[in-house]
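Quick one: this structure, given as structure tokens, is what I'll be asking you about.
Below is a slice of the complex: some chains, not all, each in place.
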Amino acid sequence: MDILQLIQSNLLTPIILFFLFGIIAARIKSDLKIPEAISEFLPIYLLAAIGLHGGIEMRNTGFENMLIPMLVAIGLSLLFTLNHYQILRRLGKFNIFDSYALASTYGAVGAVTFSVGLSFLKNQGVSSEGFLAAILAVLEPVAFILAIFLTNMTVSKQIKAKKKYFTSDDTSDIEIGIQGAKTKLSQVLHESITGKAIVILLGSIVIGYIIGEDGFGSIKIVFDEMFTGAIVIFMIEMGIIAGQRLDDIKKVGIFLTAFAVIMPTFNGIIGVLVATAMGLSLGGAVMFGLLLASASFIAAPAVLRHAIPQAKPSLYITSALGITFPYNIIVLLPIMFTISSIVHTGEGSIDLFDYIIKDWI
Amino acid sequence: MKLYNVKLLTITCEILAQKNIIEILKNHEITGYTTYEVDGNGARGLRGQGFKNEKNVKVEVIMREEKLSDIVEEISRTLFANFAIVLYVSDIDVVRTEKF
């Protein structure tokens, strides 16, 4: 099956269709809405299901082989975040705050995207390594912490620089603008790590690991069989929110729109190739790529609004949810799957780049 | 029943600024307040659709006049620039001034 066919068949799955439906409902100004309590609960549920699943898998397969992929993921995530910053600041001419906020939004991971990825693989009859759920959990705060650390550094430098010029008490005006950036890193660190997404994910991984397949039996119907149905319901709401923001995309500008499509593609494909090189399975490589390709639109605002309040949430939420998310789940996922299929049928890492050049470029 | 005049400070702001406000209150040794989630519209557009983090919250604080000015000043200085926020002060009468 070639990429276009795969994109098309992916497009016609309930998950994607209900997402598009949500967008349409918002565009025609329908009053359709998933009640807040449900749409707040669903990500918790999805992460619990992902975690349990991952934990049970890890119990079956061990987690010694998790270390290298995790470290590589962290390394890539940090590298990508720095890369994003340079591109946004230099080429995109965004201010420091927006640049760092956007850089970390795209360096971070999206749990909903991950859920959709798992469902996509299930649909293709392909499995993935359980420890990817653990990488998801660990990757969450990494990009934020880097971005916040660098923002604070930059701001402190600026304050010092400005103080040299004024050396008066009248610097209050400057300080007002940058006050917020002086958030203590430790506090943000705590907030990130105790954020509900990470906590439920890590907790469920541990519990999944402890209970294993046997202990899971009694809750399997809720935490496994209902999974895709629950995503579908959540996708309606995601579609509605994305649809409500479509007008904001104009404000996002052409540069960021391009960034929101090209960057994930680049990060994701690198991810698939690196994962394949590390020996991950076909499905595992796709999920690894998706982790790096995805942008955060639920966790990001909660962290960034406190840590970099000067950054405009309309930029980072809109581009992550309104552009990158649909692109990732509709277009990039099939692309990465095709690439992963190709490099996994090859005879090993030596032929890797041959294949890519031959089939993809 | 004898009533005593005090001030009620009401802050309507985006939910992610609630922590900052309560921090400021705490710094001024105020631990009594009431909060609830609201929707709203203003300079920063419609709020209350979409993610819960994009809702507003109202924070209401009964306090004596003495502390009011400092608190209003600190909120204005640190939050007005970057957050969707509105605040106002009203005169109210209470039974037990010692509580505030």
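Here the chain labels run A and B in written order, and each chain numbers its own residues starting at 1.
In this text, contacts are C-beta pairs under 8 Å (C-beta built on N, C-alpha and C of every residue); 3 or more make two chains touch, one makes a residue touch a chain.
Keep in mind the model is a prediction, meaning the values are calculated, not measured.
When all copies in the structure file are included, the protein chains give the formula A x3, B x3.
In this section, only the chains that are shown with their structure count from here on.
Averaging Cα coordinates per chain places chain A and chain B 34 Å apart. Across the complex, chain B is touched by residues 36, 40, 172, 176-177, 179-180, 241, 244-245, 298, 301-302, 305-306, 309-310, 313, 317 of chain A.
Here chain B touches chain A in the complex through residues 14, 16-17, 19-20, 49-54, 77-78, 81-83, going by the rule given at the top.
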